[in-house]
Structure formats: structure tokens, C-alpha cells
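Here the complex is missing one protein chain, while the rest keep their positions.
Labels A, B and C are assigned to the chains in the order they are written; within every chain, residues are numbered from 1.
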Amino acid sequence: MPNRPNRPNTGAAPLMIAVLGAAGRMGSTVCDAVQGAPDLALGPRLDVGDDVAALAGRGVSVAVDFTVPSATEANVHALIDAGIHAVVGTTGWTEDSLARVRTHLAEDGRGLGVLVAPNFALSAVLAMRFAAQAARYFESAEVIELHHPNKVDAPSGTAMHTARAIAAVRTQAGLGTGPDATESTLDGARGAVVDGVHVHAVRLRGLVAHEEILFGNPGEQLTIRTDSFERSSFMPGVLLATRTVAERPGLTVGLDGYLDLG
Amino acid sequence: MPNRPNRPNTGAAPLMIAVLGAAGRMGSTVCDAVQGAPDLALGPRLDVGDDVAALAGRGVSVAVDFTVPSATEANVHALIDAGIHAVVGTTGWTEDSLARVRTHLAEDGRGLGVLVAPNFALSAVLAMRFAAQAARYFESAEVIELHHPNKVDAPSGTAMHTARAIAAVRTQAGLGTGPDATESTLDGARGAVVDGVHVHAVRLRGLVAHEEILFGNPGEQLTIRTDSFERSSFMPGVLLATRTVAERPGLTVGLDGYLDLG
Amino acid sequence: MPNRPNRPNTGAAPLMIAVLGAAGRMGSTVCDAVQGAPDLALGPRLDVGDDVAALAGRGVSVAVDFTVPSATEANVHALIDAGIHAVVGTTGWTEDSLARVRTHLAEDGRGLGVLVAPNFALSAVLAMRFAAQAARYFESAEVIELHHPNKVDAPSGTAMHTARAIAAVRTQAGLGTGPDATESTLDGARGAVVDGVHVHAVRLRGLVAHEEILFGNPGEQLTIRTDSFERSSFMPGVLLATRTVAERPGLTVGLDGYLDLG
Partner (left out) sequence: MPNRPNRPNTGAAPLMIAVLGAAGRMGSTVCDAVQGAPDLALGPRLDVGDDVAALAGRGVSVAVDFTVPSATEANVHALIDAGIHAVVGTTGWTEDSLARVRTHLAEDGRGLGVLVAPNFALSAVLAMRFAAQAARYFESAEVIELHHPNKVDAPSGTAMHTARAIAAVRTQAGLGTGPDATESTLDGARGAVVDGVHVHAVRLRGLVAHEEILFGNPGEQLTIRTDSFERSSFMPGVLLATRTVAERPGLTVGLDGYLDLG
């Protein structure tokens, strides 16, 4: 059954959603989004010091975790013990911590679902997937990311990830680096080179978070652009995840695992 | 085995390619492109009045047909009889004519491949596919196509096709038409409405053929843009098709059927 | 002396700024912006029922009016009587009401400045000016405006204004309507036609207010795009106006009259 983004499930009791980190910026935005969705009900809001285990037996179906790296793994294990599906946007997960969750879910045996996702913006998640699909079909590929000027890292993590994904596909398809006859250059003009893919970072007052992925062949160009204008851009993805997690037993890493891209 | 776009097959004798309609604008561009590809060899060039059946037994592996609607079906049947795979860019195919090719291929039984494709621009074919994949995840979707001012139809066939594909996915996903509070409008301002999707056609001197597909959710936008700058934009797709057709027995409609989008 | 946008005047006592309509959405944003500017001081904040005349003699240099159409003209006359320069963003001004302000300023004789401006977004004001400058040099010109889907009018007032300005320049330069060979069209596809210029209106969830002005000649395109992401986009223009109004005696209509575009 396809998931139904942007559309409430109808004809059923609303799913009760708990929010961990509910007083934080992301957490409070999640609370608002859940309250605005007719098929979801906002349940307990937890913050620092609250006992996750106490959620058991209170009718909570799914918990959304936007807390801190030092707390999130323990939260997820407690949610599994409480029989609650988990949607996690907190960063800081490692291969080891993910493996422990996978093991716990298998031992639990009740078919619970856990999603750990670094990015819930549907446009960004889809852009990344489309870039990987397109990469084998073009001679040239470059990435431009554009952000507000308060950002401390350049390029963005998303742009690095995109470039690496494109590079991996190009390698697999037997494509080398893209054509580039540059002989005379000013330092930095051609951007950073990530696994052979050039990445350019713009910092401009007024912007939030934007990425353009450019592909070129003789006589044609394909451009995939994603714009996140504000924090609320994560909410359609978070709501989609809360509606889907119960149907996807086990651990899923990355929201694209929940998307129906057939 | 994945197909290898933009990269010649190596370590093998070149495939011999015949071109039907070789004197036409598209056909002569195909001849140039084949000659520029180290893994392909340009074989017989046919035009009006030449006998397709005479290609049999001359080492031709694949024939590319850019002729005219009144000739193309007969050409394909003759190519099947001659044991030659066919890549067809000529328009004018109907469900009936496609069905006759399907039947002929089945009766022939030698595993020949035929591709009939309305568009060989990889960027356009991929954009259409990505639009269909993305459509279920966004509240809003609109299409802007931009062409040279000598074009006689508006919107373009590609934009109409894109809008219909988006609309079909939205319907299947239970999404209605996009939000639109417009009360006061100047005639035409909101574009043409194709199955509920708004389509805008720009005509501007200097342009060739361009399409932007816009998707919106609260706080985020996804844009897929494709630019065809010149006729050569079809060549990477045509070459990919000539390299792939022998591995795809039967009739395939649309170049996306040859793309590896897993 | 050139005005100095985005940069506080230094080495001088801060200008005291009063805000009329201070409790409204725009007015309160102005208050915040003034408080954040080191060379400006936020003075009295007035709202419905407060007496504008009482501002006299309190050290106020400039008043910013974001009130309502029914109040703004009386406010401006009271400000002139009080010897205070006025920056007005309220709509509803007519040729007659502007003429009365012009007369009052002339009779007053103290060299006070009044700015009445429908739009304080610098990017929008500059885009309009650039469009008028470019219009005579291109065969083709079209306008695309993109807004949030709650907007009730289409096309936007800004896009209508832009199209009319382009059309006026084209007429003056002896250019007719742009080339367009469209014969077969779906209703609305080519947009609204404003004085011969095609205008397309996109409505997409997630957007705020955006405009693209496209110019085309054989082989070349010029695009001017302006994005307003949020209400704060008006503040750089409002601050520039408060710093400039005292140097421009008389009535000025439109922020572009304060810009130094030599």
C-alpha cells in the first residue's frame, strides 16, 4: 500500500504521537505540525529529565525524537522497550549505535519500526536520489550549494553527500572525472573537489539552505534544485515518517527508505 | 549488466549502425554522432527510395530510423525481417501500429529489440521520470515550458505529457488539485490547466527548448529543469539506445525503459 | 553625497524615528529594525487613536507610517505640521491625495521630505528599474511571477506594473509585440497579456513573493529575478529611506527616487 504524504489517513482513530525534545526548536515545530494534522493526535511532550519509559501503556503509537546526540540512543532503546515506534531526527548516530538498535529490534520481535534520518526535507531527500539516478547518464556533473552567511562549514554536509553519491555512480558506470580544460585559474575558482566532483559554496544574506545539482551532455542540461526556506520544510517529511514507521519493521536509515519511487 | 552511457563499449568489434533517413536533419546528425563514437561503425545510410530489405546480411547490427510517419512502420517490419535491431525516433506511431510490431517480434522469435521513443534527450526523459516520482510528495506542482518563438503549439507536447503524468500520480495518491486562492485574475494569468495541473508557456527569442517542473510544500521547493540547447542534445540518448537495444528483446516504448534507475 | 544603504551613519547622534501603526505586522517589524540599527533610535510608537500632532517638539526626526488607507493622508499632513519628515508604506494614495501633500510641503517651506512608496524591497525596486532600462534592447520580454497559494489576485500588482513599464519602453523604442508563432494553444497557456507583454502567475505552497523578468535576443537571454522570502525584506529599504528622507525635500513617490543609479 502506498504511503500517503500530505494527506491525512482517514476513517480511523488518530495516531497518538509523543515528542521527545518538545521544548527545542525542532521539537516544538513538530508539536505544532502534529496538532495541525487531523489524523494525528499530539500525546506526551517530553524534555530533558523526563522518563521515556513512562510512555509505556499510555496509547502512544509513535515517538519523534529531536533531542541531543548524548541522549538519542538511550531514548530509542527505551522506546523499543515501551513498544513504541520511533522517528529520529537527532544527529550523532554511528555505525555501532545503529547496529545496537538493529539488534535490539530483532530481539524484541514485535515488529517495531525505527527511522533514523539526517534530513526530513522531502525536496532534499528526493534531489539526492534523483542525482544518483541521473549521474550515470551525463558527461559533466557539478554541485552548487547556497546558504545563509552564518553557516560555519563549507561545503554543506548535504552537498558533500550529494557529490560523493554522484562520484560513486560515475565510478560504477565507468565514467572518469568530467571534462575540464582549465589551465589558468585563480585559486578556488573551480570549487572544492569531492571525489572528483566540483562543489561550490555560496554564502548570501537572505538565503536559508539551497542546492543545485547540474548535469551536462552535448547540447543539454539537467538541473535539480532544492530550496529549504524555513524550519517548517522538515515537517511534511516528519509527518510522512510518523504515518509510515509502523508499516516498516526494523531499522531504516534515511527518509528515502520510506519513499515510494517505483 | 548496467548500460554504459557516454562511454564506448571497449574490447569488442564496433557495432555497425545503419541510418534510415540519413539525409534529413536528425538523420545526418545521427551519422555524425555514430562516426564520433569509437565503439560504433557507421554502416549504410538510406534515404527515400532505398530498399531496407537490402540491409540483410551486410553485418548491420542496429538501424536508427529518423524518417517520416508514413514510412517508419514499414521500415521497422522490414528491419525485423532482416534480423536487425531498430531504434526509432520518427513520430506517428499509434497503439495499433505498435501492436503489429509487438506481434511481429513475437512471431519472429529471434529476440530482436525495437525501441520507439518520442524523445531521446536524456535530460528530458529523466526529468519526466523524476517528476512522476516526486509528484505524490508535494502539495503543489506547476509546469513552465520555455521555447523559441517560432513554435506553433503551446503548451509543448512534452509539458502536456509531464502535466498529465503528475496529475495521474496525484490522483492515485489521493491528492486533489493544488491549493490556489485566486479570486481576481486576468484571463490566462494562471496558465493552461491540464488535468488540474497548471502549465505556463513562454516564447522567447534565443531559447530552444526548456522545461521547469516546480513542486512546493510548506517551507520547501523542488525544481527540476531541463534545457535542450540544440539538436545534438538527442545524440547521447540515441547512442545509448543503439548500445542497449540488442540486450532488450521485444518492443520498448520510451527511452526511459532503457534507463537503469534502481 | 551618496546614500549609504546597509551601513549606519557614524560620528553623529542617532536619528530619532517614530513609528505610526507600530502595533501592526509591518509597523512592529519596523520597530525591531530601527532598534537594531546603531545610527537610529526608536522614538514614540503610535497606533490607532494616538495623536500624531503630539509628536511635535519631542526630537523626532523621521516618522514611518504603516497604518491604513483611511488614516495615512491625515497622518502625513499632521507630520508636516509637526516639522517631521515622513516615510510612508501605507497604500491607498491617489493622484489627488498626493497633490495635496505636494501643496502642503510647498506652503510649509521648511524643506521637509515625504516619501510615499508602494514597495520597499530593494531587490524588487531595482528589478523594475533594470527591466525598464533593458526593455528597448530585446526582441522578446515576458514576466513570470511566483507566489504563495493564498494570494487572491493574479497576476500580482508588481508583475502588472513591470509588464506595463516594459510595454511603455517598447512602444517608445518602436518595438511592437514580441515574436510569437503560436497557432494552436490551450486556453491560458501563453499567460495574461498586459499591454502586449505576456505575464504568467505561478501559485506554489512554500513560496512567498518572487518575480522573473525574461528578455531574449537571437542567441542570448537576460534574466532578472527577485525573491522576497519574508516581511523583513522590506526593512533595508525602509531604513535607507529614513536615512535619506531629510536630504530630499518635497514629495517623492517610489523608493527608486532615492536610489543612486548613476
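Here is the rule we go by: a contact is a pair of C-beta atoms (placed from the backbone, for glycine too) under 8 Å apart; a residue touches a chain by one contact, two chains touch by 3 or more.
None of these values were measured; they are calculated from a predicted model.
Q: The chain left out touches which of the shown chains?
A: A, B, C
Q: Quick one: which of C:Thr90, C:Ser233 or C:Thr252 touches the chain that's been left out?
A: That would be C:Ser233, which touches the missing chain.
Q: Looking at the full complex, which residue from C:Ile17, C:Leu122, C:Ala189 or C:Leu251 touches the chain that isn't shown here?
A: C:Leu122
Q: With respect to the chain omitted from the figure, which of A:Leu46, A:Val194, A:Ala209 or A:Ile224 is a touching residue?
A: A:Val194
Q: Touching the absent chain: which residues on chain C qualify?
A: Touching the missing chain: residues 2, 4-7, 121-124, 126-127, 129-130, 133-134, 136-139, 172-175, 215, 217-236, 240, 259-261.
Q: Residues on chain B that touch the omitted chain in the whole complex?
A: 206, 208, 227, 229, 233
Q: Residues of chain A in contact with the chain that isn't shown?
A: 138-140, 142, 144, 146, 149-155, 160, 178-194, 198-207, 214-221
Just so it is clear, only the chains that are shown with their structure count from here on.
Q: At what distance in angstrom does the C-alpha mean of chain B lie from that of chain A?
A: Taking the average C-alpha coordinate of chain A and of chain B, the gap between them is 33 Å.
Q: Find the geometric centre of each of chain B and chain C from their Cα atoms only, then give the gap between the two centres in Å, rounded to an integer.
A: Taking the average C-alpha coordinate of chain B and of chain C, the gap between them is 46 Å.
Q: Which positions in chain B touch two or more other chains at once?
A: Residues 138-139, 215, 217-221.
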